[in-house]
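Right, I'll just put the structure down here and ask away after.
Of the protein chains in this complex, all but one are displayed in their positions.
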Amino acid sequence: MVSKKRNKNAVVIEGSQAVARAVKSCDVKVIAAYPITPQTHIVQELAKMHANGEIDCEYINVEAEFSAISAVLGSTAAGVRSFTATSSQGLALMNEVLYATAGMRIPVVMVVCNRALSAPINIWNDHQDSIAERDSGWIQIYVESVQEAVDSLIQAYKISEDKKVLLPSMVCMDGFYLTHVYEPVVIPEKEEVDKFLPAFEYPYPLDPEKPLTMGPLGFPNDYARLRKQLFEATLESKGKIVKANKDFKKCFGRSYGDGLIEVYGDGKIAIVSMGSLCSTIKEYVDSSKDVCLVRIRTFRPFPGEELKKVLKDKEKVIVMEKNISLGHVGSVFMELATALYGTGIEIYDFIVGSGGIDVPLSTINYVVERVKKNKEKPGSVVFIDKVI
Amino acid sequence: MTKISKNKDLPGAIITDVGSTAKNKTGSWRTFRPVVDHSKCVGCGKCERFCPEGCIKIVEKDGKRVSVIDYNYCKGCLICMNECPLKAISKEVEHK
Partner (left out) sequence: MVGEKYMAPGHRTCAGCGSAIIFRHVLEALGEDVILCQATGCMEVTTTPYPETSFKVPWIHVVFENAASVASGVKRALKMKGNNHTRVVAIGGDGGMIDIGFGAVSGAIERQEDIIIIVYDNEAYSNTGLQRSGGTPFGASTTTSPAGKKIPGKQEWKKDICMIGLMHRAKYVASANPAFWQDLQAKVKKAYDMEGGPRLIHILAPCPVGWHFDSSKTIEISKLAVETGLWMLYEVEEGNLKINYKPNPFKPVEDYLLMQGRFKHLANNKEMIRKIEEHVKKRWEMMEKVEKEGINLLDLA
């Protein structure tokens, strides 16, 4: 349930604009912009701020998304905090550079405004775009509200730039549901953010005073060893994500579960989901007796142990997710199943919200009732392709 | 929980040992070796200019400037021989 307490510091603002203001508060110095619905309002707002002299930064209007991510990779490698945003096709176009960014351990932070992937072409929300990049090595945080998007952006810089992490992060917010909605948001000013987020100091910047080589050729022996090093770094980042969430609470009074997952309610049937859909699920939980929500906030690194701890005593687990790994099942279900391996819990997979179709309370009720009445086989995938 | 391995790699495969390909002696590639006749060489520097490896130097030797080839890196392409205006460089089969 969205808190009914009104914070006197909150402004009613469009989600995209809130994110843009948060970028300013994070003292970002280089912004790369390429338009794609539903992210465009973020870069437009930043352009306005830049043209009015409200933000001191370099604003690069690139000619394609792979240039956007490449430019911020270059500027971050040169030691300057940078930002870009994209969605769907743009993120897909960035694909090869995403892998390179993680492999090169450059702490880029990007906002992904989740949108369905073509074909057919569709501008509305689902999670297929960022889920498709889950293997890239990027930290992925899925936010439920605009406030969380603002707060997670600030946390993401702190996590990524940590010298023991040095991994890029994407803050995933639902397109339209969060980007284009107007709601009260508290946007911390730069002075407040400075107390939480130290100045960016990349340990190996491109600098003629200290020449070095970045992005060499890796023969098999070296590649395997370096890849394992990267793999270990992605797992170690979990601790930093939890710490950032804790420290954020100390500075700003807000936190999101333990940083990795958030539990709402204590019913015996757990719904596992991500993103803004969780707000609707929370409303459902409020009106039911036996259902709870376990929201995955950090999808990468995957919080398997944390999920196992909170789910192991549940009767049933229902995954409601906005993506499908074609030829198999939904990815959240797949990954959750590995985390719950050996527990014997019945897990159900429902694909919802594909291409932005609405997922109202009635659909959630339909899903829960079907599971309660044993109308679905556990371990099966059910693709809901209409509003129920 | 995966054990964190300790290795000497900097994150992201960053290389701070600049110029380290110098450890790789490409001279072992040669089939032919260029040989400079110092009596003909006037030290014009054309060979030094056009060597792809950058392994030819013009040095002072017995009061005159002559071309000296670093055979550690010479791959035996023979551009130096082809470009020498005085035909002061000839080729020999490399003996290993």
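All chains are identified by letter, namely A and B, in their written order; residue positions are counted from 1 within each chain.
To be clear about the criterion, a residue touches a chain if its C-beta (ideal position, glycine included) is under 8 Å from a C-beta of that chain, and two chains touch if they have at least 3 such contacts.
These numbers come from a predicted model, not from an experiment.
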item	value
Given A:Ile13, A:Met49 or A:Ala71, the one touching the chain that is not displayed	A:Ala71
Among A:Glu54, A:Glu189 or A:Asp207, the residue in touch with the chain that has been omitted	A:Asp207
Residues of chain A (touch criterion as defined above) contacting the omitted chain	29-30, 32, 57-58, 60-64, 66-68, 70-80, 82, 96-97, 100, 104, 206-208, 210-219, 222, 226
Hidden partner interface residues of chain B, rising order	9, 13, 15, 17-26, 29, 48-57, 70, 73, 75-79, 81-83
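Note that only the chains that are shown with their structure count from here on.
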item	value
Intercentroid distance (Cα basis), chain B paired with chain A, Å	52
Interfacial residue positions of chain A with respect to chain B in the complex	103-106, 166, 204, 210-216, 218, 222, 225-226, 228-229, 231-233, 235-236
Contacting residues of chain B [partner chain A, same complex]	1-2, 4-5, 7, 9-16, 18
